[in-house]
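These notes concern the structure reproduced below.
One chain of protein is taken out of this complex; the other chains stay put.
Right after this comes chain A.
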């Protein structure tokens, strides 16, 4: 072997290769010169010298290949010369013997192959015999690298010369040969090449094992080409393949007992021969798989085979054919085979087994799309495999966890229907074998899938089953590590669950089913605890409001509808109360207001009582739990505004609530808030209604004025003239609003006074600023409106008169 000396091994190789190539160049030139002068013997001597370079042991496979290619190029000239001579009738006598004079076996054999090819091309002798001789002769070179390239030369030269004719073909004479002879030729060449290739593993020191393995990989195509050549024989029918070709290949593959060779060649067989033929020879192939060396990654081979056949099945379906011929129980064959392999190789890591299950599911989807039971069968086998390794919970980050993740995601993404998944009883069971992170990851995948596909869940049983699968998102799990999940991530997850709730939709007409679904969901989501219910209960509450409305709309068809509506509102009340218990205030207050509004619109026996209960709960929450000024103002605004719209109360019920609003308005901390709140509350005495009024607005002008007066007083208690000015301009607009709608307690004088207060008293106190500009503009716009109304009086008889408005 090469010594390192002063150069690196790589530089060594380059130098050696260059030296060899220059010899080739020189000798080739000489050879061609001699051929030009028709001095054949001399030419052959030069050819022999050139071929002598291929006797080297010093070159790496890569370098040897380059040298080999250069020499093959040059040998072409020789071949063409000889062909030319023969075709022009100048037979070279005993050419065969002539080349035997080449001293060493390598040059001799390359020349013999070249001459043999010439004989075949010129029909000099029996094609069959020559081929047999050549393939046998090459046994003379037993050195792995040199032998491989020599036989490759033989294979390439005879590429189009093999007797590819059926035995019955009249042209397949004794002398010419038939396809059997072609097959025998290639198979012998293949066996010998494989043996050489395997022998490379044992050459040299054990410390070079890795390098040898790499070099062997570089040469694999040389061996594989034999299989390609077999596949290219047109006259090989299925019978011949089954009886002779495949068994021959498999015999060599199995008996060589070399993992590297087996892995490559088994996959080569799959790639090189057509799919129809694989279908017919499955048993044979799979039997061989079972006999492979333990180091061979059998699962990779099988996955490749299944993948190929699945793709074939899909293509057949697209062409309108049955995907797999019905007499081939493809799924069962593979299912059984995988079982066999699991048994024969107990040390195979379970993730490899699972990856086989993954490919089986893929096969089921693509070739047996209607048979959902097959998918469940795969899940069942997976469960059995997991039982064997007796692992409690599979770590999501492990290879096994990753494969299981892939496995479970497949039916989710394929069916795009949570409800279809429920038809796979073993899906949930396999899911339970993952650790918390795994179960959560799948749960998120399920929810997103349902949301993306708008999959409706239509029965209570389905709701329960689906929420069971989503347990990691719904409540704390025993194997969950509770420490610090990012709050934003948590909110995002819970928002997904909230959105999912809107997919709970029973058949249009089956309202009772919808109710059962909502109550069932409520139970499950309730277990989520205080952290989760702020996200998950509100959607349930709204779905319940919608359901109550539906019962009302369908009241002709259900005599029990009133009781049912009551039950629904009780349900909502209880949900909102749970949120209060979870220490929320602003959200439940708003939900109570929504409930009151919802109840007021659905007219059934106890709806007034319910609405009253809801609204008083809102007020209670306000008084007991809302202390922040900003929050108070916002809440009071909503309470008053909602009350204005509640038309179901009797006067007896609504009067105290109105008064309460006014009281609460006066009790706000900040004066500007008080002022504005009082203005808001004044509307309650004007446009709201009661049961007795039957929809007609209250129009209590006196009370309105009282509120506005109080608001004005509060405004004057604001020390800042800018704030006061702003409030009073708003007050002006409020006075005008009621005046315009016919409040006879309000006069033009009231309005004039306020305008004058701002203009003469407050604005002059202000420095020029943005604030002053805003107020002036607001006042200006208001006065513009008043001017227009004054100068263009309305023609309706009871319209208020703006005569007397002082604007300048």
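Rule of thumb we're sticking to: a contact is a pair of C-beta atoms (placed from the backbone, for glycine too) under 8 Å apart; a residue touches a chain by one contact, two chains touch by 3 or more; residues count from 1.
By definition in this document, contacts and distances are computed from a predicted model.
> Out of "Vacuolar protein sorting-associated protein 29", "Auxin-responsive protein", "Trifunctional enzyme subunit beta, mitochondrial" or "4'-phosphopantetheine phosphatase", which one is the UniProt protein name for the chain not included here?
"Vacuolar protein sorting-associated protein 29"
> Looking at the whole complex, which of A:80, A:238 or A:491 touches the chain that is not displayed?
Among A:80, A:238 or A:491, only A:491 touches the chain that is not shown.
> Going by the contact rule already stated, which one of A:13, A:152, A:225 or A:683 would touch the omitted chain in the full complex?
A:683
> Out of A:597, A:615 or A:805, which is the one that touches the chain we can't see?
Considering the complete complex, A:597 is the one touching the chain left out.
> Of the residues A:444, A:503, A:578 or A:763, which one touches the chain left out of the display?
Going through A:444, A:503, A:578 or A:763 one by one, A:503 is the residue touching the chain not shown.
> Looking beyond the chains shown, say which of A:332, A:628, A:692 or A:717 touches the absent one.
Of all options in A:332, A:628, A:692 or A:717, contact with the hidden chain holds for A:628.
> Mind listing the chain A residues that contact the chain we can't see here?
Contact residues on chain A toward the absent chain are 451, 454, 488, 491-492, 495-496, 498-503, 535, 538-539, 542, 545-546, 549, 586, 590, 594, 597-598, 600-601, 628, 630-631, 634, 637-638, 640-641, 644-645, 680, 683, 687, 729-730, 733-734, 737, 740-741, 774, 777-778, 781-782, 785, 788.
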